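A single protein chain has been omitted; all remaining protein chains appear in their positions.
Up next is chain A:
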Amino acid sequence: MKADQTVTLNLPATADYVDIVRLNLYGIASKMGFSYEDIEDMKVAVSEACNNSVLYAYGQEGGLVEVIFGVNGEELTITVKDEGVSFSLPQEKSDASTLHDKELHDVEIGGLGFYLMQALMDDVSVASESGKGTQVILTKRLTRSEEKV
């Protein structure tokens, strides 16, 4: 694929459309030559970003999620944007939390999504502005000499 091309999806911010994002991701990432495992990792990360928009951006009224796949040679950048209420990030903690150092009775459900994005992508950046929605940018770089799809 040539450098610096983009594919943009505009989807209703409902849970029913998140699998459409995964299908498109699969198509684009496999064209670029990402390994099966990298694609599976990106599927999880991009779905978590979309879940955040679906769950927290718009309340009852509904709205749109824009997903932009940026193909830059050796790098895939996926931007997930909404124009809703921004969600609060787990910034107080040094890192998004996992269950590793917890006992079952201390565990709280939720909060794993952001951790998974960070763990599964090379870069994650989140820009959130009050009244202007949230933008999550996920980046994965191609690593050579791996099994191709």
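Quick notes on this structure:
The working rule: a contact is a pair of C-beta atoms (placed from the backbone, for glycine too) under 8 Å apart; a residue touches a chain by one contact, two chains touch by 3 or more; residues count from 1.
Note that in this section contacts and distances are computed from a predicted model.
Within the choices "Anti-sigma factor antagonist", "L-serine deaminase", "Sugar ABC transporter permease" or "Potassium-transporting ATPase potassium-binding subunit", the name that UniProt assigns to the complex's undisplayed chain is "Anti-sigma factor antagonist".
The omitted chain makes contact with just one of the residues A:28, A:54, A:78 or A:124: A:54. Although one chain is hidden here, its contacts on chain A can still be listed: residues 14-19, 22, 37, 40, 43-44, 47-48, 51, 54-55, 98-102, 104-105, 107, 109-110, 112-113, 115-116, 119-120.
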